[in-house]
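What follows is an incomplete set of chains from the complex, kept in their original frame.
Think of it as A and B in the order they're written, each chain with its own count starting at 1.
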Amino acid sequence: MSQQTYPKNTWYVAAMSEEVAGSKPLGRKICGESIAFYRSQEDQIAAVLDFCPHRGAALSLGYVEEGLLVCGYHGLKMGADGNTKAMPLQRVKGFPCMKSYAVEERYGFIWVWPGDQSQADKALIPHLEWAINPEWAYGGGLYHINCDYRLMVDNLMDLTHETYVHASSIGQKEIDESPVSTKVEGDQVLTSRYMENIMAPPFWQAALRGNGLADDVPVDRWQICRFTPPSHVMIDVGVAHAGNGGFDAPADKKASSTVVDFITPETETSIWYFWGMARNFKPEDQALTDAIREGQGKIFSEDLEVLERQQDNLLAFPDYDLLKLDIDAGGVQSRRIIDRIIAKEQIGVSSPKAVAPLQTISF
Amino acid sequence: MSQQTYPKNTWYVAAMSEEVAGSKPLGRKICGESIAFYRSQEDQIAAVLDFCPHRGAALSLGYVEEGLLVCGYHGLKMGADGNTKAMPLQRVKGFPCMKSYAVEERYGFIWVWPGDQSQADKALIPHLEWAINPEWAYGGGLYHINCDYRLMVDNLMDLTHETYVHASSIGQKEIDESPVSTKVEGDQVLTSRYMENIMAPPFWQAALRGNGLADDVPVDRWQICRFTPPSHVMIDVGVAHAGNGGFDAPADKKASSTVVDFITPETETSIWYFWGMARNFKPEDQALTDAIREGQGKIFSEDLEVLERQQDNLLAFPDYDLLKLDIDAGGVQSRRIIDRIIAKEQIGVSSPKAVAPLQTISF
């Protein structure tokens, strides 16, 4: 009905690796596509339309056997290419080929390309240094939120909201008293804010202590938000004892990390939000990883109601022109890149009915 | 889509005073308008569209600071007139003026005029003697019910239903054996029923005892329902020891009170129902007030399922002509007054799109 609001010919994070375990598939809707993810082999992930060609059952309710996804209704065995490989007492050669999806497991995540599989290029999956370098540790989680994915991009590209939404942890008055600077580099948007000679808020005090540093002295604080399409936002954040160079201070003078956000549209008005934090200090300290994850999970959950109520309001007033202030520049520029990618994707798309299951033969 | 079923240029009860406390706003939809109510000062109530002009966040998730409603997302400070007064690092003069609402706190309630603010006249708020006279006490509560507000008007203007819906408390066979008399006086409808020389039902036996009177002797009972627009129903109810003049009996021969009903449309098919009871005996007895409120709350909750299922049925059979019997005259006459007021309100209304936020400038 409405114009498509997200690109489909791109890589999205569909799941955390541990969500698809053993012989149990995972059913998840990504960009309007109902997809069954499963492990055809321990180190091999597959993704097919979550729709059995036989009678339309959800394949994700089934199980994996000998590398095939067995439908839990009548035992049809689906292959990773969308072709039925076997079914008890049936010849399956003439069965229609169903839609399958380019999928890749990398960096502890399962990545899917919900659009045209023939265009999927694994080289386009972003490089994540923190995920492979042993000097880094990572912990994160997943939230489902009923909002347009672009509202979450806006949220993360304008951290002014920390002062209000996260007042008791990472927020502090100095944030919204400090201007931001936004620049666009190709398909990347950078928004940064630097605060000098301030006191660290509770979350960062704890991080300083966790790193063996005094938490009651003035610090320099930074937030460098980096949007890359379709909807990834990586944020370098940290504090350093004041006067040591801030972001560039030596490791023993600062506590820093990268906030990791993969925002994956489920529908036009709902998302799978993969959040986490990567740090390059004490990477072997699992208890610290767990503590940070717990703290971050609590902080990030504060955004849910704000975003869902904002979405309700925007649906009620679809014609209202939202203000575009300097603090919004990060989100505004990110949306321009998104719009350009969608427009490019639309060129040459003949059939608007992109979500029907492939069906080469019916009988 | 459908024709408007409630007047908007009129005063409705939006909340009980205690629902808007301290620096915490209250978000509530009234007549289809999402409104944020807040106290700009301790004795000053304000009401604005629950929509931040910056990015559409719900202002009611924020807080009040120095008399302004601070948006909980990015700190925009909204004034009671719908104009943005401040925002960190921003010049706000050019921000669009949002819709605000005429609002007044009186009698322990917050009254709102959801329509055209320029027409709001505080003198039109009804006078409630029981709310200001120290000889009276009041207790009440609030229910949310999924029904057209006029179904609740019907309900209260025909107390025959007490016999069936409230059989164990205020209902008794003599109610529906006694005819009602209905008269219209200007914009007011009066429906009354008198029952003589009967035994009091349990609720009124308790009230007699509460007033120090014998509960096992014949009584005269009365119900005088008074509708005033848009949807207020005040009901004088009581019993007096038989032969003392009924409604006009001296205070030491009767137990009487006024049932108070403010019925506020949330949408075309849902309401905020403010119910209560005002009494002019033992007004200082708080324990009695609490006991009556608890009893009344339980009795009035019996109407909820009846009304919601009735609403479902009417939606399923929109063309059915409901019967209009003598007992329905109170509701029928009340609806005629409502229809007249709506018709009058529609004259000269050019734009049907009355619920868009005011937006004088966008950029």
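Note that in this section a contact is a pair of C-beta atoms (placed from the backbone, for glycine too) under 8 Å apart; a residue touches a chain by one contact, two chains touch by 3 or more.
A quick note: this is a predicted structure, and the numbers were derived from the prediction, not measured.
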With 2 copies placed, total copies in this complex: 3
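Going forward, only the chains that are shown with their structure count from here on.
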Copy-to-copy rotation for subunit A and subunit B - C-alpha atoms, rounded to a multiple of 5°: 120
Between subunit B and subunit A, distance of the C-alpha-averaged centres to the nearest whole Å: 47
Footprint of subunit B on subunit A - complex, ascending: 154, 158, 160-161, 163-165, 176-177, 179, 305-306, 309-310, 312-314, 316-317, 319-328
Subunit A-touching residues of subunit B, taken from the complex the two chains share: 34, 50-51, 53-58, 61-62, 70-75, 87-90, 95-96, 355-357, 359, 362-363
